[in-house]
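Apart from one protein chain that is not included, each protein chain of the complex appears where it belongs.
Chain naming follows the written order as A and B, and within any one chain the residues start at number 1.
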């Protein structure tokens, strides 16, 4: 691992913990049992990367190679049960950690696809799947229409961050600079989107029937 | 690609556009944002083939090899937003394009499984997954019980078309004739099923509890 990748991975661990903890709260809203909580934490934190790897045929999956990640994320989800009464006080901390996760996972996902020699579009898409799909899986398991498709800019942040990262690498910018630049941009973009409630326009179609 | 396959693929592109556009309308009914619309379009149009390839271990996936397909289907879904007011006038056009897609994707799916040397049952099943699974994924993401399991003959059309195609090839009928015959049969079958509301019998079980 290059130094920049080590730092990314390290931040990625914090983000995984944060995603597992917010998933645990979603599980609690559905009155799931402790096993469901741990499981939803693992799926949410690790599902994006797993889906990317299954789509690209990139084996073994990260958590299969490093099973400790299951204990880390499942454990974080279970810990949330004990902390449930105070967790909401750290609302902003979670938002920031989640934003870090979005951006960091995006770049890690881009790296995986680049290392496999995929075309640039696929590199950006792989980043987006890594950053966003965990939350989609969480919402499917909670039988909710994925939040991703209906709330503040999230996937778009991932898309733009990935595109910036790919462009920087493509034009031969120093790697560390590209990483720092993309992370800083993506993080700022996401936090501003939350702060000012930037949303994608919605498509509302009322006509009934299959078409 | 053989000539018959080229023609199939060409019709398949139209069908992908049609599936992405009807998925966009489903997204609009769930008030998704523009990103969700594009995403649901891609998943619906490309999800069947992707699931087939993941189940068979057939890498790389089509859209990974041809990322333009993501732009085509995502773009078609977005275009639907602009056309939403008039789209319902083309209701029958969409039904026909969707029927073409069902049949064409089925045969493309059979071809993939045959080229991997799978037994005939799996060839037919691969065709069915390719033809039908995109719509199932769309319904899961919209948190609806898949329409496929509850409406006019759809999967059955795919099943019969695939079986016909497999049988024709198995008995050494001229390839072009098998393709044309299966497509014509499947298309007619599906359009008649819509016209006359042919449905599979339903299984209704009212008793509560886990069993």
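As a convention for this text, contacts are C-beta pairs under 8 Å (C-beta built on N, C-alpha and C of every residue); 3 or more make two chains touch, one makes a residue touch a chain.
Just so we're clear, the structure is a prediction, and the values are computed from it rather than from any experiment.
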Residue in contact with the excluded chain [from A:7, A:61, A:116 or A:173]: A:61
Selected from B:7, B:71, B:96 or B:140 as touching the chain missing from the view: B:140
Candidates B:62, B:122 or B:173 - the one touching the absent chain: B:122
Residue numbers in chain B that touch the chain omitted from display: 54-57, 118-119, 121-122, 125, 136, 140, 143-146, 148-151, 155-156, 199-207, 210-211
Chain A residues that touch the omitted chain in the full complex: 22, 24-25, 27-37, 39-40, 50, 54, 57, 59-61, 64, 67-68, 70-71, 81, 84, 87-88, 91, 94-95, 140-143, 147, 151
